[in-house]
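Below: one structure in structure tokens.
For this depiction, one protein chain was excluded, whereas all remaining protein chains were kept in their positions.
Right, subunit A next:
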Amino acid sequence: MWGIMRQRAVDGGLAASSLRRTRSALVSARSYAAGSKEMTVRDALNSAIDEEMSADPKVFVMGEEVGQYQGAYKITKGLLEKYGPERVYDTPITEAGFTGIGVGAAYAGLKPVVEFMTFNFSMQAIDHIINSAAKSNYMSAGQINVPIVFRGPNGAAAGVGAQHSQCYAAWYASVPGLKVLAPYSAEDARGLLKAAIRDPDPVVFLENELLYGESFPISEEALDSSFCLPIGKAKIEREGKDVTIVTFSKMVGFALKAAEKLAEEGISAEVINLRSIRPLDRATINASVRKTSRLVTVEEGFPQHGVCAEICASVVEESFSYLDAPVERIAGADVPMPYAANLERLALPQVEDIVRAAKRACYRSK
């Protein structure tokens, strides 16, 4: 337990140091009068929660270290000061307990935003996410809906070993009654988190620790407090005609880099950012595959029964006759995450892997 605590403290410390960098980004982003604005994912998430708390007094935040510590990754920075301890609850380290309390509060009409310090800890509370939150609207025949958001960093971090590095997208996306979102950019983070908080159903919101400090251009529209993205709609991040690359979260950045490299070799790749893992935007995926006739899927999670597997199934079912090549599936290695930096790199999809798979799909390599 202390090992974990120390690890968490270190994470927090790292987050805090990177925050110093990002705070200036926020200040500058907000002080721009015109021109291209930028925002970090961290500030996007923070401002989304802030605005929704300010708009609806039923919205509150609970979790470990969300208050006085300002969040282990500083996502809830400033909220305690602004909204007070009655709306920013520092809980003991009791995932099953506080997640269940959040679910019960949602039953009774509040709109909790439950933070998991990382989604790895949600396994201690998975019973409440699935049994108490996802199933209640159905079991009660619509009498009791559960407007709750479970959010936190998901997926592989860096050098934290097997128990702290895992993607839960496929786990939660297999459960009816849940909506599962995974933002990539600052715009995604703002628009999807605001949509999640306003949604009447339980939403699992999978962030990525390594994206928190990344800055993205952000539009005026996305900075508006009424901004919201539709749940269930994917975004075509880059249009192309030769091959479709479908992915989500951090891997969208990798796919975009891969697309640039492919362009240098004359291959035009279309990159789809899923944004929503459940519901899955099969329509957008299939329309793209029908255009390009080739599919590469990318995820950090385990390959078996993964999000990629589901996308491949959907394309085989709906667009089989349009395919000119076997679908390519790139996933994390089928092993618990190793600690050693070189092995960890091998266990995760890299830009080169995506480039290679896309070329294979286009019959441009072996």
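Methods note: a contact is a pair of C-beta atoms (placed from the backbone, for glycine too) under 8 Å apart; a residue touches a chain by one contact, two chains touch by 3 or more; residues count from 1.
Assume contacts and distances are computed from a predicted model.
For the chain that is left out, the UniProt protein name among "Vacuolar-sorting protein SNF8", "Pyruvate dehydrogenase E1 component subunit alpha", "Dolichol-phosphate mannosyltransferase subunit 3" or "Large ribosomal subunit protein mL46" is "Pyruvate dehydrogenase E1 component subunit alpha". From the options A:199, A:214 or A:270, the residue with contact to the chain not on display is A:199. Here the missing chain is touched by one residue of A:50, A:281 or A:328, and it is A:281. Of A:55, A:144, A:236 or A:333, it is A:144 that touches the chain left out of the display. Among the residues A:98, A:119 or A:254, only A:98 touches the chain that is left out of the figure.
Although one chain is not shown, part of subunit A still touches it, namely residues 57-58, 60, 86-87, 91-92, 94, 96-110, 127-128, 131-132, 136-145, 147, 176-177, 179, 199-201, 231-233, 276, 278-284, 286, 318.
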